[in-house]
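Worksheet: one structure, shown below.
Only a single protein chain was left out; the remaining protein chains are all shown in position.
== chain A ==
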Amino acid sequence: MADTTEKPAVGHPGARPVPGDAPVPAPAPRRARFWRRLTPWLFLAAPLALLIAFTYAPIVNMVAFSFTDWDGVSPELHYTGTENYTELFTRSDLFEVFFVSGYYLAASAVQIVAALYFATILSFNVRFRNFFKGVLFFPYLINGVAIGFVFLYFFQDGGTLDSVLALFGHHSDHAWLGTPASANTSLAGVSVWRYLGLNFVLFLGAIQSIPGELYEASELDGANRWHQFRHIILPGIKPVLTLTVILSVSGSLSAFEIPYIMTGGATGTETFVIQTVKLAFQFNKTGLASAAAVVLLLIILAVTWLQRRLVPDDRVDLV
């Protein structure tokens, strides 16, 4: 920590010089200045310690582990160069998880379009608006494990989905989580169900912050709803839209909870994070898992960087 050298001074309470302690007035302002300099560090000591311990130290360690064959427990480890990275990109079973991400990426596209649609229609005058808004948003707040169970029952043989289909005269004995394609589609669908609400509320907030006069003026000019959407709403929510795209991409790549809880990664539903967790904590391949995590981190940082380049965000100058 930056303030370790100054630590002994902490023992003295109060910043003011003790009378009689200093015969000459010169040391007093110096001491006060020292305290003034120290003050922000006193406030930052704990936050910085946590930040370094739980964000930066792990990143540094992770990069270091990724070049070794460490198993996570034994004191012995060997430097193996880029072997882990080569293994990651050449072993097809390790590489397959990226195809699973494809399902989640496609699902996020559906999700963004649907969220945009509902945000747009609910920004106009609609009856029971708050009810619909609440219903669409609520899934986002629900515990992931509970969602997992709700949808395990939903896709169960004779569960909710089969019963609903039976109502419409369609009797299927399709095992929804039985084949990789069907299982991944189902799981990605659950993600849409879960995360649609956040996108929707973000879009709605952005749409509602567009000044109402713009709509009125456009109506006078003879614009219809589609024109309004295309020329007023879409440009107005562009920053939020790009943010959502980034969140969706990194969310799709780091999908974990829903597939892990529902299938445990069976029947070809293993995602990148499930694989990494299994490598690290079940098969004790800390080195290989670290390499995988580094790759994921780099991809996500690259996507974020790309977004910042493509859409200069004026809110970045926060600090």
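Just so we're on the same page, a residue touches a chain if its C-beta (ideal position, glycine included) is under 8 Å from a C-beta of that chain, and two chains touch if they have at least 3 such contacts; residues count from 1.
To be clear about the criterion, contacts and distances are computed from a predicted model.
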| item | value |
| --- | --- |
| Listed names "Bifunctional protein PyrR", "1,2-phenylacetyl-CoA epoxidase, subunit C", "Oligopeptide transport ATP-binding protein OppD" or "Sugar ABC transporter permease", matching UniProt entry of the absent chain | "Sugar ABC transporter permease" |
| Full-complex contact with the absent chain, from A:L116, A:L202 or A:I233 | A:L202 |
| Omitted-chain contact residue, chosen from A:T185, A:S218 or A:S250 | A:S250 |
| Sole residue of A:N61, A:T86 or A:S172 that reaches the chain not shown, by the stated touch rule | A:N61 |
| Residues in chain A touching the chain absent from view | 2, 15, 37, 39-44, 46-48, 50-51, 53-59, 61-62, 65, 72, 117-118, 121-122, 126-127, 130-132, 134-146, 149-151, 153-154, 156, 158-160, 162-164, 166-167, 193, 198, 201-202, 205, 225, 240, 243, 247, 250, 254, 256-257, 261, 273, 276-277, 280-281, 286, 289-290, 293, 296-297, 300-301, 304, 315, 318-319 |
